[in-house]
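All protein chains but one are shown at their positions in the complex.
And now, chain A:
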Amino acid sequence: MSKPAPIRRMPQIAHVDVNCFYASAERAFDPALEGRPVVVLSNNDGCAVTRSPEAKALGIPLGEPWFKLAPRAKEWGLVALSSNYELYGDISARVMELLGRYSAWLEVYSIDEAFLGVKGAPDELLALGWTMKSAVRRHVGVPVCVGIAGTKTLAKLANKWAKNNPAFEGVCHWDSVPAAAREALMGSLSVVEIWGVAARLTRRLNVLGIHSILELSRADPVMIRDRFSVVMMRTVLELQGTPCIPMEEERIGRDQLIFSRSFANPITTAAAMRQVLSVYGQQASARLAKHGLQAKVLTAFAGTSHFNPKETSYPSACVRLPVPTADPVVLTKAAHALLPRIHEGVRYARAGIMVTDLRPTGNQAPLAVFENPHEERHIGTLLEDVTRRYGRGSIGLGHAGIRGGPDWTMKRDMLSPRYTTHWDELPLVKAA
């Protein structure tokens, strides 16, 4: 394209993430939780993995075991909920699909956060931030904050600022904030607060006289590369305003695993997308197996090319797996749930899958191994017939079958309804 270039503005990056995602997803369907302290517990109802602002205000630390909280829950009015991964997966898919409408470039970074490429004058960027914030609230019912800056690292920092300082009302455009205020903020935050700096490196940075984010931003990138790593150098460059953190293709979060990449040549057919999703399914399987994990929920997503903003489309599909699994065949088939939403001829520039609701493989492994071959040999039907006649637990495969799948052993006493994914668990509306 050789059009005369109008005033070009450097593209910026918006980082959008949902506030207290799991707790907010629960509130979206249960308004009675609004204003009350809410914690969402990890698998097996172990410890608090998400706290609503009210729960934080009570001084409940992240990761606090439930047995310590339970005795005081009543006195606090604390509501504890088991992780409802199917609900969170669907809410996440809705948020990402909606955000995709506001940018031709979207990187799903985790279950509750995304980076988007944005352009415009500062006031336009702020307006876009507000628009996205209110759209997510209206469509999905969850609150988000938005940070906009020249690099991913600064966008994340801006978002954190927007979350912690009510004056921003949830949207912070880094470059619109006076430089003195930005430096004051960076000077007040420890390096451990910045995205990409591992806590274990803090002491080594401190030895060099680097304590705050501001000091890190003033460090010599080459020295940092030599003493630490390229990763740390990128953080320094990003803090200085040079974008250099590429799209990551594989990420492991606290309770999720993501595979995604952009394609050199856009994918335009469902057949090609099927292949890509199959590759991810197998990669996810290998990665889960390596970490001794199984997944119960899978989300597959795709996005259009950012070279053609006219056909913006970000379809996604969230799939509940029959049993927790790391089986490549099961994961691949699940990822294919996206295919009906892939339109022939549309140019998809990226795709990915995310697996959540992870739990250790433990001694349930034989169940997953037997699950599929037996389906094909009609042993499943036989088992069902016997179960129907003689009751659950009367027959099983090896000892795994008889012992019951992990879902029966998984403790989830405080599970909310799977409002959006099960016909028999729909939200109830009172007609009275």
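The working rule: a residue touches a chain if its C-beta (ideal position, glycine included) is under 8 Å from a C-beta of that chain, and two chains touch if they have at least 3 such contacts; residues count from 1.
Quick note on the criterion: contacts and distances are computed from a predicted model.
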item: From "SOS response UmuD protein", "Penicillin-binding protein 2", "ABC transporter permease" or "Signal transduction histidine kinase", the hidden chain's UniProt protein name; value: "SOS response UmuD protein"
item: Options A:232, A:245, A:318 or A:415, residue touching the unrepresented chain; value: A:318
item: Hidden-chain contact residue, picked from the options A:26, A:86 or A:113; value: A:86
item: Residue of A:299, A:312, A:361 or A:416 touching the missing chain in the full complex; value: A:299
item: Chain A residues that touch the omitted chain in the full complex; value: 31-32, 34, 86, 89-90, 93-95, 97-98, 135, 138-141, 298-299, 316-322, 330, 333-334, 337, 340-341, 418-423, 426-432
